[in-house]
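Apart from one protein chain that is not included, each protein chain of the complex appears where it belongs.
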Amino acid sequence: MTPEGSLLAAEGLYKSYGVTPALDGAEFSIHPGEVVAVMGPSGSGKSTLLHCLAGIISPDSGTVRYGPHTLTGMSDAQRSALRRTEFGFVFQFGQLVPELTCLENVALPLRLNGTKRKQAEQQAREWMERLEVESVHGQRPGEISGGQGQRIAVARALATRPRVIFADEPTGALDSLNGERVLTLLTNAARDTNAAVVLVTHEARVAAYSDREIVVRDGKVKDMLAGLI
Amino acid sequence: MSIGHTLLGLLESGPRHGYDLKRAFDEHFGQDRPLHYGQVYSTMSRLLKNGLVEVDGVEAGAGPERKRYAITDAGITDVAQWLARPEKPEPYLQSTLYTKIVLALLTDRDAAELLDTQRAEHLRLMRGLTERKRTGDLADQLICDHALFHLEADLRWLELTAARLDKLAEAVRT
């Protein structure tokens, strides 16, 4: 299914680790400004789908299209460049570089894109303000709380103004209140910038922040729009 | 819970006497509330009137008259529509959902599809509540959160049931 006007679309994705297929003919599409929740039980292939969509791994077969590009035909370097410029990432934990300060962490993707240090840190500071963590800019990730850390991660994902944000269980390690706040900030910011969000989660309350959800079961994707008619 | 739809669903696997229907119902769903004969006959007469069942035959003999009921095509369509329609998400829904799932399994319909439809409906409501939270004041947020947590609990149950569907089918069919 590749609806008209989709920003990122995948067809017939197949990926296996060893004998068991992690993805078995999965499909996906997302429009600009859309938040799509990817749900499903553990080990169903949610994360594998996210990694394929983001070009972190290559599927064994099938295609992933992003705008005019076909990710599945690109080299590793090209995909890396695309991830750097067009995509943002938030993971569950362990994603901040422990020896950099929070500000430097947020500025890191900008600097990887070649932005000058001063300018990168200026922009990073603005995003940190927006995510209400400006106060910890000089501290290191080991010295702040989990909620603050996750906000730093979101700020970092948003800093390059990506077109697609991939969030893999972004609130998995947070309590309800902190999780809700992070999700609100993330989805609000994404809507403001018309970015699409692929939100992998197994929690319904997290998925409720999406516009639409899909369920991955045994490597197959079920689009819940179809069931709603 | 709709007893009419439940009895119709039970008839789908083959014509039965009223007494058999009660026994089948009790076996699957009547753990804490067995069906009265009166309920069976009054329901059947309403279904007869609506053309959803027909009398297959009458057995003469000692005791009460024994009619055999069979489901009509209109009846089958009615069951299918009922099963496919998600329930309005609300607390303590599981008895209805459970009935639907068992009937779907008994009639060889896609029970997983039924569960998916229901979870989509739940999420639709949760999405609405979340949106209200986003814009509402603290009171709104607290009220919405209460509903959200309940809905989430239902949804978890749905997921767990979906994961155990194969085992349930085995249990129901024996």
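Per-chain numbering from 1; labels A and B assigned in written order.
Everything below uses one rule, namely that a contact is a pair of C-beta atoms (placed from the backbone, for glycine too) under 8 Å apart; a residue touches a chain by one contact, two chains touch by 3 or more.
Following the convention adopted for this analysis, contacts and distances are computed from a predicted model.
As stated in its UniProt record, the chain not included in the shown complex is "ABC transporter permease", which appears among "Cytochrome c-type biogenesis protein CcmE", "ABC transporter permease", "Heme exporter protein C" or "Aldehyde dehydrogenase family protein".
Across the entire complex, contacts from the unshown chain go to A. Of A:Pro59, A:Gly88, A:Gly179 or A:Gly219, it is A:Gly88 that touches the chain left out of the display. Screening A:Asp24, A:Glu104 or A:Glu213 for touch with the missing chain picks out A:Glu104.
For the chain left out of this panel, the touching residue among A:His51, A:Arg65, A:Arg163 or A:Arg212 is A:His51.
Seen across the whole complex, the unshown chain contacts chain A at 47, 51, 54, 56-57, 77, 80-85, 87-89, 91-92, 94-95, 97-100, 104, 108-109, 111-112, 117, 140, 157, 168-169.
One rule holds for everything that comes next: only the chains that are shown with their structure count from here on.
Once the centre of each chain is set as its mean CA position, chain A and chain B turn out to be 39 Å apart. Residues 41, 184, 203-205, 207-211, 213, 215, 222, 224, 227-228 of chain A are the ones touching chain B in the complex. On the chain B side of its complex with chain A, the touching residues are 113, 116-117, 119-124, 126-127, 129-130, 134, 148-149, 151-152, 155-156, 159, 163.
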